[in-house]
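Of the protein chains in this complex, one is absent; all others appear in place.
This part shows subunit A:
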Amino acid sequence: MQLQVDAIGKSYGTTAVLKGVSFSLSDGEQALLLGPSGSGKSTLLNIICGLQRPDQGSVAIDNQVIASPDSTAKSDEVRRTSLGIVFQTLRLVSALSLRANLELAQKLQTGRVDSGLIDESLDRLDISHRAGARPFQLSQGEAQRAAIARAVVVSPKLLIADEPTSALDRENTRRVAELLIEMAKTVGAGLLIATHDDRLGDFFPQNYALDQGELKSC
């Protein structure tokens, strides 16, 4: 897998939130995108996920353009086949059980249900005993792990997590970071985490910081 972010620029009105952001991530690489709230992290992640169009530049995964200023990018298709996303607010479908959430994700993203992979992921994340529970019946920690499980059971090429440790204490922050790294390795996916939590910096070999719309290595 090769993620190529090339000179991304994005403005809201007269305010430029991203100014020529470029970086790349190779197969199995892991990186942290640091920045305070309002620094443009979520906008950058949305563009990488093909949910927003940049004003300039492009994003490609394995040379398939997922985001560009014009409408030619096959965002839906590339996102569906390449990405596993852990949202800040977890976003589990409340009407479905944990297992059904994972099955739905697999059906939509891969077209088939792989029960073996679901069982394995639930085991590794230590929530197999909660497979039949509905999201509102899960603790915060269980829901966090369920969201990770949903992102990895689709066998993504790139695992993306947006603020996965917000509102967690130090110990849980460490556990979530380790789980993300472990699960990404398990499915052979690259890992990109956007966070304002600099405690995560120690876990990643490659850190980027967004500062006033510009990306810097740190």
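Methods note: contacts are C-beta pairs under 8 Å (C-beta built on N, C-alpha and C of every residue); 3 or more make two chains touch, one makes a residue touch a chain; residues count from 1.
FYI, contacts and distances are computed from a predicted model.
Set against the options "Carbon-monoxide dehydrogenase large subunit", "Putative ABC transport system permease protein", "Tripartite tricarboxylate transporter TctB family protein" or "2-oxoacid:acceptor oxidoreductase family protein", the UniProt name belonging to the omitted chain is "Putative ABC transport system permease protein". Touch with the chain that is not drawn comes from one residue among A:104, A:131 or A:181, which is A:104.
Here one chain is not drawn; of A:4, A:64 or A:88, the residue touching it is A:88.
Contact with the omitted chain, checked across A:19, A:80 or A:124, is made by A:80. Taking the whole complex into account, subunit A touches the unshown chain at residues 42-43, 46, 49, 51-52, 76, 79-80, 85, 87-89, 91, 93-96, 100, 104-105, 108-109, 154, 162-163.
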